[in-house]
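Missing here: one protein chain of the complex. Every other protein chain is in place.
Take a look at subunit A:
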Amino acid sequence: MAELLRFRDDAVPAEPAVTVDAFVEQSNALAVRIEPGDDARKLIPFLDRLRLVEVNFPVFGDGRGYSAARILREHGYSGEMRAVGDVLVDQIAYLQRCGFDAFEPDEPLAAEDVEKALARFPQAYQQTTDGRIPIWDLRHGTAHG
């Protein structure tokens, strides 16, 4: 099994992830796996019982998972968001900005490379859901909190 890189303090959810369609139908399912073509919005009515979202990247160049993660975060999902599959060190900072807080790459990543990649860019131009203050807020002091 691939190594899990995790930026959360809570316990790792042990439930097996099911498909989006299965999750919607099974009222006791707690973990889901989103494939690139799935509509993440189908999960919005069930965020309360959701403990783990796995987003699969069969190839790193398929960027649909970035939108899926952000949509769920924008709707208030606060549980674990895990990127699995072809997850490379060069994408990890963008994934984090879109709301991923756990990574399970096919090929293990060197811890120092990950640290370097996440620290590389001092700021960001966009407002996303990762809590970073965008450059325009820093410029104008309009940041709240």
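Some observations on this one:
The criterion applied here is as follows: a contact is a pair of C-beta atoms (placed from the backbone, for glycine too) under 8 Å apart; a residue touches a chain by one contact, two chains touch by 3 or more; residues count from 1.
Definition applied: contacts and distances are computed from a predicted model.
Hidden chain, UniProt protein name from the list "Glycosyl transferase family 8", "Nitrite/sulfite reductase", "Carnitine transport ATP-binding protein OpuCA" or "GntR family transcriptional regulator": "Nitrite/sulfite reductase".
Screening A:47, A:109 or A:135 against the full complex identifies A:135 as the residue touching the chain left out. With the whole complex as reference, residues 36, 39, 60-64, 66-68, 70, 74, 88, 90-91, 93-95, 97-98, 116, 120-128, 134-140, 142 of subunit A touch the missing chain.
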